[in-house]
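See below for the structure under consideration.
What you see is the complex with one protein chain gone and the rest in place.
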Amino acid sequence: MIDRGGSRRDECEAGGEDAGRLEVSMGPQHPSTHGVFRMDVVLEGETVVRLKPVFGYLHRNHEKIAEQTTYLGSMPYTDRLDYFCSLTSNWAYALAVEKLAGLAVPERAEYLRVITAELTRLQNHACQMGFMLQDLGAMGTPMMYAFREREKILDLFESLTGSRMMCNYMRFGGCRADAPAGWIEAARGVVGDFPRFLDEYEALLATNEIVMARTQGVGVLPRDLAINASASGPVLRASGVGYDIRKTDRYGVYDRFDFRVPVGDHGDCYDRFMLRLLEMRESVKILEAALEQIPAGPVIDGKVKLRNFKPRAGEAYGRIEGPKGEIGFYLISDGSASPYRYRVRPPSLINLTALEEMCLGQKVADVVVILGSIDIVLGEVDR
Amino acid sequence: MSVEGAGLIRGFIETGRNLVGSYVDPRRWVTVQYPEERRATPENSRVYPFLVYDGADPEEGLRCVSCKICEKECPPQCIYIVPAQDERGRPRKHPAIFDIDISVCMSCQICVEVCPFDSIKMDQAYAWDREDRFGGLLLHKADLARPNRYYRELHPAEARVVDEHLARERELRESGVRAAVRASLPGSGEPGGGT
Amino acid sequence: MESDLRSELSRQGVMIVSLEALYNWGRSNSLWPLGFGLACCAIEMMAASMARFDLARFGAEVFRPSPRQADLMIVAGTVTKKMAPQVVRLYNQMPEPKYVMAMGACAISGGPFKQGYNVLKGIDRYLPVDVHVPGCPPRPEALIEGLMALQRRIMRQRLTGPERPRHLQAGEASELPVPTLGARDIEPPYHAAVWRPPRVARAS
Amino acid sequence: MERLASIQARIEAALPEAKLALAANPGASGQHSLVVEAAHLEAVARRLRDDPELQFDYLSNVTGVDWLDRVETDKVRVKREYQGEEIEVEESVERRVPGYLEVVYHLYSVARGTGPLVLRVRTGNRTDRVDVPSLANVFRGAELQEREVYDLFGVVFTGHPDLRRLLMWEGFSGHPMRKDYVEPDDYEYEPTPHGEVAAKASRRYAKRGQP
Partner (left out) sequence: MNMEGILALTGWGGLRWVGPVELFERGPVWLRDWAVGWLPEGAKVWAEGLIPAVAVLAVFGLLFGLATVAERKLLGRIQNRPGPNRVGPYGWLQFAADGVKMLTKEDVVPRSADRVLHFLAPIVMLAPVALSLAVIPYGRDLVAADPRCGLLFFFAVGSAAEVAAFMAGWSSRNKYSLLGAMRAIAQMISYELPLVLSALTVVMMAGSLSLVEIVEAQSGYWWGVIPRWHVMTPWGLAGLLLFMAAAAAASNRAPFDLPEGESEIIGGFMTEYSGFKYAIFFMGEYFGMFAVSGLAVTLFLGGWQAPLAVLEAAPSYGWFFLKLGVMIAWFIWVRGTLPRLRVDHLLNFGWKYLLPLGALNLLVAMVWRGLGGWAFPGAGAVRWLACLAMIGLPAILWGRLLMRSRGWGPRVYRYAS
């Protein structure tokens, strides 16, 4: 599996250092690298024969800062990891700390976590599809529709957590605040409206001949390589692996909901695109059930200290199924108020491992589409 | 069974529907034409912290006792506090300097959560654009002080809880003092303390 | 022309448009930003150009991917030391008149990440910033406020005299020196010509 | 712990020369780990991946940990002559434990839905014996993460296909995530300084000497 990728790389390099090659450095400022990402691409005509990603333009030392601050102080920084999905990053971190310190979470808080995480997934997937279409050259229309729906979800986030993007909502042992009056109903309204948007998206894009021609058979990630390269989330599932941490780890209260995990068979950009669409439909189902079932009760374990929180020495790795893939936190505690080692397992970075294999032999216009279909966010890639 | 080209046509219908819909369908007309139109921010919304004072005097009424907990807990370390001193040079329970650098603040409201005295709360004013970074974005005590009335307007539900809590504490403190005074009186058998 | 005379005339129905006013009107109402996102703030910048807030109303939705056609550089997000030379280079590639808006805490001062070893503590160390929009990230409304503040600033500018804009002053370089990446830090740490911070008296 | 012990036994049966050690986790999570000698890391990883009973085919997370040199005090009982009598006394002896860099791997099984299996491997010390065999040839997923560990911790992965800095620029010296890394001093303007930063900032101001 690795050998094939390697040989393909060699083959292209052995293709001769003749003239007609063009070395292009895409990024760090490029409209389709989704931030400050850079790819050094070698082209023959318009065909990619080599591609080297260059990282670090947004390396803002998240892990170092976290090792110098308290456990609680890192929570707002996790918002800024994946700035589309602050709530799932919150959750992953809270989960890791709860494992580290052995904390239990009240049931209502678990439901609130599921609801906010699935809402996050909805807006992340919608925006990802918008960005990918933007990379395909659609003049912003799909993105506008995605952001139109995203704003509705952000309104919910703001009235629940106080901030549109940087929610800083979860705490060790629960959530910071209970839903304000009328929030559940408002969320039900937004979720109820969402399928209309999905239908619109599907009509606009799913059977569009140009979209199909641009994405089908492009950027294929074979099943074995996907597993071996530790791809996760929709990228892994599009390659035919039905692996969803919500099902495998059964964290939170996900085992109480009836949802399915869509799987692609081709592993190309179209599969990754469509899987997100199908996942959104499943998320809507989870949300409807969760908003129906949510019990009354406290939202945080009142015994957990906010200040001077010092878990006993030990380590823990906690992970959840984020919208972009497996987001995990690895923490080592030495018994003091700040973690001895704090590590983020960034799905965006690791999903890029096989980027070169996916891009070789494709056109330069495909590179941006493949990158868009992986769905990266630089805050998380570089941290 | 689909016909090639139908996907394109379906797309045109969808955009066409939005084009027409933006004139007739309020669900497809989502623009809030800021600054003429403004959406009300939800009660929980937060931007930068401010300091609450009781009574009429923003200086003396400050609830802040300069305990420096928020300064210590602030993740980006953007709060700077110097306690005031009385005439004999002993620290008073009052800040002499209370600065927040809003060019650093990340609006996480951890200071609000850790404050045991309910003295720092989150404001909702977001328009802080300044041409001058150095003077304009460092907020001092006088810029930060807001009356409790303001807090009640911004966060009514939260303020109600806080006010009740503070009132109860005050009551307890006062009854505790009264009890202690009574206990110190000769001939009184009542136990002291305000639990 | 005296402003009171002008307003008197306009009350009488006579519009006096000076070349200066026309010039300022043109460039303030056609601020094309460089499509240039660095981090979290870029998302709010995008959100500001989307349907809910619609930056297009101000004629500022034309995000140009090439710096050659852009007027306004919105530094939206954390500038790392690794990225700083590119940001300065992009600024140099923009044609005059050009403006810089530092959007978000990170761009202004390094923000929450200023403690990081790879984070530049404010883009104004290398670039002349016209408007600072603090926030983490600023709401789209705050960005629009910042844009309007920039427009007002441009409209206020006189093209002659000592207060004339930077690009009309002889001797003001359109290109700024690009910092380089050293073995431990970015060099130089700031451009003394651009950055003159005051001293804040603090006990250590 | 029992499951981990059986995995250990299984690997040791298949690879007799590879000695694994169990490292218990005192915390609440119960995620204990296996410590592998560097020389056998690749073989063990391959075995873990290919063993039909284990199938740990998914390398989720690779990270480094910097353990500084530390001084431990051991209580030892020594015989001393005291006033002509030999008695046993307890003395504390300071012992210098050399630090090391540690690479931690979290493995999962996609095929079986099990995990995490935590593997640790340690370098000789923090300065010159910092090499560890690369797992990038067993798990592609290790490629970028090992580069990151190399960049930030300075662990050299032998056999890595493309070992360059990942996040910092070429030509940067030092490994910032190490515990003893000294950050560059750029506190020219600090309106809200604290602790160490306050000291640095005031030094800066003194040097600049402007009002």
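In this document, chain identifiers A, B, C and D correspond to the written order of the chains, with residue numbering beginning at 1 in each.
As a convention for this text, a contact is a pair of C-beta atoms (placed from the backbone, for glycine too) under 8 Å apart; a residue touches a chain by one contact, two chains touch by 3 or more.
Values in this document were obtained by computation on a predicted structure and should not be read as measured data.
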Omitted chain's touching partners, listed by label: A, B, C
Chain not shown: contacting residue from A:E209, A:D224 or A:D301: A:E209
Contact residue for the chain not shown (choose from A:E118, A:D135 or A:E158): A:D135
Residue in contact with the excluded chain [from A:E158, A:D244, A:E357 or A:D375]: A:D244
Absent-chain contact - pick from A:H30, A:R80 or A:R113: A:H30
Residues from chain B at the interface with the omitted partner, ascending: 2-5, 8, 11-12, 14-16, 18-19, 21-23, 28-31, 33
Contacts of chain A with the absent chain, listed as residue ranges: 22-24, 30-32, 43, 46, 133-141, 144-145, 148, 204, 206-214, 216-217, 237, 242-244, 247, 260-266, 270-271, 274-275, 278, 363-368
Hidden partner interface residues of chain C, rising order: 22-23, 25-30, 50-51, 54, 56-59, 61, 64-66, 68-69, 71, 93, 95-97, 167, 174
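Note that only the chains that are shown with their structure count from here on.
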Chain B and chain D: spacing of chain centres that average the CA atoms, whole Å: 41
Shared interface positions of chain D, touching two or more other chains: 167-169, 176, 189, 191, 193, 197
Shared interface positions of chain C, touching two or more other chains: 51-52, 82, 112-113, 115, 117-118, 122, 136, 139, 197-198, 200, 202-203
Chain C - residues contacting chain D, complex: 82, 115, 117-118, 121-122, 181-185, 189-190, 197-200, 202-204
Partner chain B, residues of chain A touching it in the complex: 69-70, 72-77, 79-80, 141, 145, 148, 151, 155, 158-163, 166, 168, 176-177, 180-181, 200, 203-212, 306-307
Touching residues (chain side chain C, partner chain A) in the complex: 35-40, 42-44, 46-47, 50-52, 63, 65, 77-78, 80, 82-83, 86, 90, 106, 112-113, 115-119, 136-137, 139
